[in-house]
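Rather than the whole complex, this shows some of its chains in their spots.
Naming follows writing order (A, B and C), and every chain is counted from residue 1.
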């Protein structure tokens, strides 16, 4: 299935991510009731912009790339809906960290 | 019919857009009740300014062009009415992304 | 009649404008009741400043000129009264766009 985000190009230093499905158990095997699951902070990068512009018009390279597993801040970002699925856009500077594969 | 926006030139890095008509069904064919339709975030670029000025007076080139399909932020922008139709102006930096054709 | 604004020189990047008289009908000929007329966003440029100063003391040229038909933001600007008539001052950067003649 062609996915909607494949045709989407974030502007400047924006990064399109898809949050992981929430895990419903703790490591020790306990079920987590829904209201305690919190906001999912892990996500996968689906698309990246070409980079922000300096005030001289130069483009700065991005530091994340498609496929990176990243950690998002608890607040911020913009939710967008592409073909009935939820995605999120963050500016690169607001991404907290990434996980080595 | 000559359309009003044809004579309109946005200043600096402003972009004139026309929002898409809201889709009233989901992909799966369900009707969406009006209050759940939300704010339409997709739009077409109708006119672009000549670019923002650096503090040395140089003009920076724009990154969107007439005809681009873009994604708008949920808030912001300025609504203007030209010949009884609603248009919106955004600064280029606030446009979230564009769609490849 | 000599008009007051002829002797008035805006400072820096300020622009003196006169709003258009409100149109009381829609394109389709319907009368618009007064409270629905909204704030008039169209205006004519009557005087322009010599341009803002960089922090090196250089003057940046202006992008609008006397006679331009411009579109104003819904909020902002400073109302001034010269010889019992209302005029408005805007910084050039806050003018949304202009109309080609």
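What we mean here is this: a residue touches a chain if its C-beta (ideal position, glycine included) is under 8 Å from a C-beta of that chain, and two chains touch if they have at least 3 such contacts.
Note that this is a predicted model, so its numbers are computed, not measured.
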Please give the number of copies in the complete assembly; 3 of them are in place here. 7
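The definition used in the following text is that only the chains that are shown with their structure count from here on.
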Distance between the CA centroids of chain B and chain C (whole Å) is 24
The positions of chain C in contact with two or more other chains are none
Okay, in this complex, where on chain C does chain B touch? 26-28, 41, 54-55, 58, 60-61, 63-64, 71, 73-74, 92-93, 95-100
Sort out for me which residues of chain A touch chain B in the complex. 7-12, 14, 16, 47, 49, 53, 55-57, 78, 80, 83-84, 89
